[in-house]
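Got a structure here, written out as structure tokens. Questions coming.
All protein chains but one are shown in place.
Each chain carries a letter (A and B) given by its place in the written order, and its residues are counted from 1.
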Amino acid sequence: MGKFFAVLLIIITLISVYPIVTHMWWMPAAVSAHGPEVDHQLDETMVASGILFVTSQFVLAGFIWAFGNYKGKIKHWPGGHKPVVAFAIILVGLEILSLSFVGSKVWASMYIAKPDPRALHVDVQAEQFAFFFRYAGPDGVFGGIHPDKINDGNGNYFGLDPENDVAARDDIVVGSLTIPVDTPILLTLHSKDMIHNFYVPELRIQQDIVPGIDIPLHFTATKTGKWEIVCTQLCGLGHYSMKAYLEVKSQSEFDDWLKQQSGD
Amino acid sequence: MHDMSAQPAVHHHSPPQGFIKKYVFSLDHKVIGLQYYGLALAAVFIGMVLSWLMRLHLGWASLSIPGLQLFSPNGAPGGVITPEYYLSLMTMHGTIMVFFVLTNAPFAGFGNYFLPIQVGAEDMAFPRFNMMSFWTTFVAFLVLIAAFFVHDGPPIAGWTAYATLSSVGGISGPGEAMGQNLWAVSIALFCIGQLLGSLNFIATTLDLRTKGMTLARMPLSTWAWFITACIGLLAFADLLPACILLILDRTAGTSFFNPAGMVVSDTLLPHSGGSPLLWQHLFWFFGHPEVYIAIVPGFGIISHILPAFTRKPLLGGMRVMIGCMIAIGFLSYMVWGHHMFVSGMNPFSAILFSVPTLIITIPATVATLMWLGSIYGANLRFTSASLFCLGFISVFISGGISGFFLAQPAIDTYLHATYFVVAHFHFVMAVAAIFGIFAGTYFWMPKMIGRMMNETLGKLHFWLTFIGVYCIFMPMHYLGLAGNVRRYASFTDDYLVPLIPVHKFITIAALLTGAAQLIFLYNLIHTRWWGPPAPDNPWEATSLEWSTTSPPPFDNFGGRHLVVHQPPYEYSVEGAPTDHIMQTDPGPVVAH
Partner (left out) sequence: MRTKFFALLAVFALAGSAVLVTAARPAGGSITGKVTFTGTPPKMKPIDMSKEPYCQKLHNPPIKTQDVESGPGDTLEDVVVFISAGDQGSAPAGTPVRYDQKGCQYIPHVAVMMVDQPLQIYNNDPNAHNIHPLPKVNSEWNKSQPPGAPPIDTKWDKPEFISVKCNIHPWMHGYFVVLKTSHYGTTGADGTYTIKDVPPGKYTLTAWQEHMGTQTQEVTVSGGAATANFTFKAMPY
């Protein structure tokens, strides 16, 4: 029985590791400026974890094989527990220190560092179950948000008041996020009802959107293309269908697009 | 801490008479322990059926499940699960499993039964509190189950019930009216039951130990229950007011969690001044210690059972394992923010929470290495109980390692709310903690009901379950790495559709593994009525529960006041006549 258990453990371990090593189902290619650093952090962690996982499961298998139904004199781990405990503390401790140190830098660059002052601002409104995006329009100023004016039926997702608020009159409100490539983008995330989340796997960025708080999120996309923005914070029955498209265009295509929107 | 307690505190009660006093409203900790275990058993089967329904829907979204429309005409018209009903099933699955299974069985169930016996007491310190704690928990369960039968169905906000989805009432979605109210009341009642239980465990451990039972001689399972009770006291004391505040926001117009300016379905709500993040802080300040409440008894149970089947004490002895459990209990209160890295709280705090989260890896790693090192050179015996102990080590390693990724905010920015998280917590809770319950069952059932369980069926149960859980939960890591978001009723996004075949595989594995649990259920039932009688000490183990009959008499030791001389794991002591020395053995105490 011990040998069967040991072999089973080894098979399970190898089968588990195989899809990781071969990237059978893997992260999509990163398309943001900070993406490669996040991937590097993940790869480092994967290698360390992989070694720990395989080693520990193999050791378990090895011990079960060797001592399953062993009837001889009891042996104790050579050196007792002290070296093992010390080894664990030092190994894990070092691993923690290095990953924390490097990882904090990546995290800080994404979430603590101030956005580029030249960033293109886009306002984001999240609601059950869609995202809407607002550009400031030719006047470069966003109109104010008035919750009592929100009316989805007539397209006023942000609660703008163009009657009294001149700045709101040329604001552009659309259902997809269109941005230029290689340009710093600053999103201000608003939610009008539940907690939602802005997640683009390819951008390697995710942020909860909380009603009552205006949350900044900044990144730079490094490739043109079309990807999905999905909500990852449970927000109601339509949570699974809450998405919008992110379109990264070349600068000239983006300028044309923006001009077209202003014309409407 | 006093070294020796004289006579136990006065609480003698004479043997109960009559069916109601003996088996229903019993003051006997053994009956109460079995009642908790029975409640957990009922709950786990309900929770498992809910998971089958969820998994069927995830694999085959338009599948009509015959008869489901009779149970819920609104939730499953034509037998097809609607998105809102999927979320209801998911919410009830999580709530039932975390509270009524993982907190009940390993802690309230086995702990109630064996803590007094393992310290040599006649009963818990407060038998009436103990009875009240079970019945409060039972009523809490009924209140929760009632949510299935209200008009709008069970709540849809998940077992985590985040505001503002859970805090504004029915307008946020179906099930969010009466269903969510029932949930909050149920959990509040559950907290009260647990607080009463924790008080009992702590008082009994500190005050009712028999003569010679120093704290250092308590078995590791008792230590685990004691530490868990301490964790639980603070944790449940936090969740109870949180639930009350939630009920107030939903029904009394308060705004603890609801900010100003909320417009839900074009309806401007009158709340003002609240913070949705406050709910998350209150919840996770409970929630993270809660998951250690779920696993620390498992640590104790594995650490207690493994020596009996390796015939040697744990590597590191008592001190290292106790130290690990205390460290985990203490650190568990410092890490709650790792559930909130991307929640919108100050991103600097993410770094602060990440450090203790990574540090908690250390006692967990040390504990795992102690178990691993204990197998080296052991006379390893394979029984159903020991197989589940060995399996626990494997699955705890698997589950713990995925935590390593999630503890780092920069990586969590990708993996948060994906199936990677689902894989992680299912491995450590649904698998490791459940393996602890199985190990405890196979080990202690002979003592509890006086009959031996069938070993062949037990081993078959283990092999099928062990393979099954890896088939179910290992692929979820890959889904998470591919960015598969969790809590989705179906997969309609362009990038998710290609992952559906993996979900189908997981569903089939889940159904088969679930079916294998029927072997365990059959074994329990068969043992109860037709199992061969169990001797006092079938496993040749050493702690006090094996110094009494199977099952023990109503006062645990038949009027004897045991005197303890030995530490709890004196196996294969050099020069001893047998390979195990009972704790009551007055022979020379070997210096360790």
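Note that a contact is a pair of C-beta atoms (placed from the backbone, for glycine too) under 8 Å apart; a residue touches a chain by one contact, two chains touch by 3 or more.
Computed from a prediction, not measured in an experiment: that's the story for all the values here.
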{"item": "Among B:33, B:47, B:83 or B:377, the residue in touch with the chain that has been omitted", "value": "B:83"}
{"item": "Omitted-chain contact residue, chosen from A:19, A:184 or A:238", "value": "A:238"}
{"item": "Contacting the left-out chain in the complete assembly, out of B:170, B:535 or B:551", "value": "B:170"}
{"item": "Interface with the unshown chain - residue positions in chain B", "value": "61-62, 74, 77-78, 80, 82-84, 170-171, 173-174, 265-267, 492"}
{"item": "Absent chain, residues of chain A that touch it", "value": "127-132, 151-155, 157, 162-163, 173-176, 236-238, 241-245, 264"}
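The working rule: only the chains that are shown with their structure count from here on.
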{"item": "Centre distance in Å when chain A and chain B are each reduced to the mean of their C-alpha atoms", "value": "30"}
{"item": "Chain A to chain B touching residues, read off their complex", "value": "1-2, 5, 8-9, 12, 15-16, 19-20, 24-28, 37-38, 41-42, 45-46, 48-49, 52-53, 56-57, 59-60, 63-64, 67-72, 74-77, 80-81, 84-85, 88-89, 92-93, 96, 99-100, 103-104, 106-108, 110-112, 127-128, 147-148, 150-153, 159, 192-195, 197, 199, 201, 204-213, 215, 227-228, 230-241, 243"}
{"item": "Touching residues on chain B, where the partner in the complex is chain A", "value": "82-84, 87, 156-158, 162-165, 172-174, 259-266, 268, 274-277, 310-312, 315-317, 320, 342-344, 347-348, 350-351, 354-355, 358-359, 361-362, 365-366, 368-370, 372-373, 375-382, 387, 390, 393-394, 397-398, 401-402, 404-405, 408-411, 413-414, 416-418, 459, 463, 466-467, 470, 474-475, 477-479, 481-483, 485-495, 499, 502, 572"}
